[in-house]
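Okay, handing you the structure first.
With one protein chain removed, the remaining protein chains of the complex are shown where they sit.
Right after this comes subunit A.
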Amino acid sequence: MTTSTQLGTSPVRQSKLTRGQRPKWLVPVIGVAAIVAGAALAALVGFSIALWALFAAVIFLVVGPLAVGLIEGSRSGTDSLMTFLVYAAFILAVIPLISVIWTVLVNGIPGLTSNMLFTSMNGVTGFHDNQADAPGSVIGGAYHAIVGTVSITFWATLMSVPVGLLTAIYLVEYSRGGWLGKAITFFVDVMTGIPSIVAGLFAAALFGMIFGPSTRTGFVAAVALTVLMIPTVVKNTEEMLRIVPNELREASYALGVRKWRTILKVVIPTAISGIASGVTLAIARVIGETAPLLVTAGFATAINWNSFSGWMTTLPTFIYYQIMTPTSPTNPDPSLQRAWAAALILIVIVMLLNLVARLIARAFAPKTAGR
């Protein structure tokens, strides 16, 4: 496969500056050869697609840089080795993502019926599931879980954003490196590392102490999620406030504007796009939490809009219960279908949130339009 070294001498006069470079087709040819050789090697051991890809990649990563190195010298060889390694790492990182999205799409789309989106599981029993014979005839859906996800996340956001925002403002604008600021930074870092189930137990225990044991409402879950969200919001907002140039603050002070007004009217508007996208990413982070909701919100099959009384279901716990305890133990397929469809809905909601974050970031970004 290294026979291509003699090539590269063409009748057309070559520029002295491009002499000794590999022909353009070299790397693609080695790629194709590696795929063929990989298939052959894999067939020797016992063919499988994973083995084929592995062999092809290894052959390519060894031969490609060697060939380039022989033609262009060791610096170019090292350069192409590193380039190929970076691409390989990128592909490795993307494979799980594409695989997840693909699996969820394939399994989720058949279940994405109007029943799924607009009805709850109230009154749906194993009997109904046993009678369902096609994906479209499955009744019952995740409407109550969507409602639960939206309202619990809403309350969590409502509580964590002001706290996180004000904490970040204190850290950046007021603490001046004092001991309190250092302590807050330390504890925020510690909070980032709290396992989510611990946050759930904390909220459950807190409300258990105040309102009696096993108090489970959407609001308890929202408190648990708040504990998880605050550090993310603080960290994000802090970063965004720190990159606001000091010159803007000084310009405002020099106009005789008070500090809190400067923060409110100059610093925050300048950073708002980054803050908004940070908050949205924090929401996207907690919307998929399962463990803390299991111990705080309970599990419901009916629609409950009231976060302050009664149990609630969110999409992750809905998925969990549909998989672990199918509605009809003898025919779990309808439950599986609902679980996949709910997973798809959750991913779509998170993607929509990311999209909203980008739109917000663009809408609020400082305008630099032309002269």
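Assorted remarks:
Rule of thumb we're sticking to: contacts are C-beta pairs under 8 Å (C-beta built on N, C-alpha and C of every residue); 3 or more make two chains touch, one makes a residue touch a chain; residues count from 1.
The rule we apply is simple: contacts and distances are computed from a predicted model.
With the options "ABC transporter domain-containing protein", "Multicomponent Na+:H+ antiporter subunit F", "Xanthine dehydrogenase, molybdenum binding subunit apoprotein" or "Thiazole synthase" in hand, the undepicted chain maps to the protein name "ABC transporter domain-containing protein" (source: UniProt). Check A:L248, A:L281, A:L336 or A:A361 against the missing chain and you find that the one touching it is A:L248. Checked against the hidden chain, the listed residues A:V257, A:I303 or A:I323 yield one contact partner: A:V257.
From the options A:V266, A:V279, A:L294 or A:A357, the residue with contact to the chain not on display is A:V266. By the touch criterion stated above, the residues of subunit A touching the omitted chain are 176-177, 245, 247-258, 261-262, 265-266, 269-270, 366-371.
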